[in-house]
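Left out: one protein chain. Kept in place: all the others.
Labels A and B are assigned to the chains in the order they are written; within every chain, residues are numbered from 1.
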Amino acid sequence: MAATVEAPAATPVAASLPRSVLLRVYRHNPAVPGDEPRTVSIRVPVQPGMTVLDALIWAKETVDPSLAFRCSCRMGICGSCGMQINGVPKLACETQLRELEGDRVEVAPLQNHPVVRDLATDFTGFFGKHRSVRPHVVRAEPEPATVERELLQTEEQKLAYYQFTMCIMCGLCNSACPIATMDSQFVGPQALAQAYRFTADTRDQGLASRLPVLDGRHGAWRCEIAGSCSAVCPKGVDPALGIQLMKRTLLRRR
Amino acid sequence: MRESTLQLVNYVMIAVLLLTVLLHLASHGFFGFVDYRGSLVYSDVVTRYRQVVPALLLTVLLISASFHGLYGLRNILLEFRSGPVWDKAVSYGVLAAGIVLVGWGLRTVALTATGG
Partner (left out) sequence: MADAIVSVEPARKRRKSPVGDQVRWAFWRPMNLEKLALFVQRISGLALLVYLFFHVFVTSTVAGGPSMWEGIMATLENPLAHFGEFLVFVGVIFHGVNGVRILLLELSPLVGTPSRPDYPYKVQSLGRGQRSILYLSAVMTALAAISAGFLLLW
């Protein structure tokens, strides 16, 4: 006698999941003369597991193809879809609609970045600040013509900087940082954490070349540990930790 | 001057300030043991200025509090505008204010201690 196999119980749809949400999107095209910033409210039908990015893609495909936003991987690794969601910098692909309170979702471009169009912001300044701290392994002397061996590292030496390599350059930390909001010249938590990632790397010999920026008037010492950068980082990089370790390195290796 | 140099000086000033401000508040009765209003009588105040240790305490407190406070103000002001002109103006403006403040306080100590 064959044992009866019961069908698995249907996964209950959360009672709190609304049938639709009001997606309130910031729209603005600075390239069009006379175009005023406005908030467009769109009613989006909700499916279980839907993210803010899914809602935006639905709106673009179904309602208004001119809606502009950046996205790529849909899985929180490319760092393209950073935006202000209900006032907090988040990755749209990693923000479930059901985790947001209420049935209204306010979507706006990342703070502290100039707007290119709608939700897409200009990252030129952000990348420029990153480049200013020389974010690569810097060797003291030019490499010899024939490389004898790899540069070896123990597991402990790697762990000293490993978590800071997880940065996907999404820009959420620079948006959340209050100092970066006030001071446009502040290099920002992302660049400072990356500066530490390379300074703490035993293969790197380039701290001296980074000092003018790191030890300058708008460098690591302008951080006042508000902690907002680490509060919004989606990859567990904890840039605030990197910056405080960078400060200690600057004092120790003067 | 590198920022880490200024910051090191600030750390030293913080340590000194923590100690001297607590002693200053204690000597005026904020933690008990001493009468608050009694500590403000003219003769008592002048006596304190004429004793080496209390006068030194006040001088050290003045210097450390002025440095720490004005360094903090400088850092906040540096955020408001970008550019080397603003940076220099803020740094030197704050330095000037510090010289005036410490100078005025040292004048008080010197005049009172020598019987002004």
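Just so we're on the same page, a contact is a pair of C-beta atoms (placed from the backbone, for glycine too) under 8 Å apart; a residue touches a chain by one contact, two chains touch by 3 or more.
The shown structure was predicted, so the numbers you read here are calculated from the model rather than taken from an experiment.
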Candidate in contact with the missing chain, chosen from A:52, A:91, A:110 or A:232: A:232
Contacts of chain A with the absent chain, listed as residue ranges: 22, 26-28, 36-44, 59, 62-64, 86-89, 111, 159-164, 166, 176, 178, 181-182, 200, 224-228, 230-233, 235-238, 240-241, 244-245, 247-248
Positions on chain B where the hidden chain makes contact: 11, 14, 18, 21, 25, 29-30, 36, 40, 42, 45-46, 49, 62, 65-66, 69-70, 72-73, 76, 80, 101, 104-105, 107-108, 111-112, 116
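Here is the rule we go by: only the chains that are shown with their structure count from here on.
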Geometric centre distance via CA averages, chain B-chain A, whole Å: 42
Residues of chain A defined as touching chain B within the complex: 179, 182-186, 211, 215-222, 224, 247, 250-251, 254
Residues of chain B touching chain A in the complex: 2-8, 75, 78-80, 82, 87
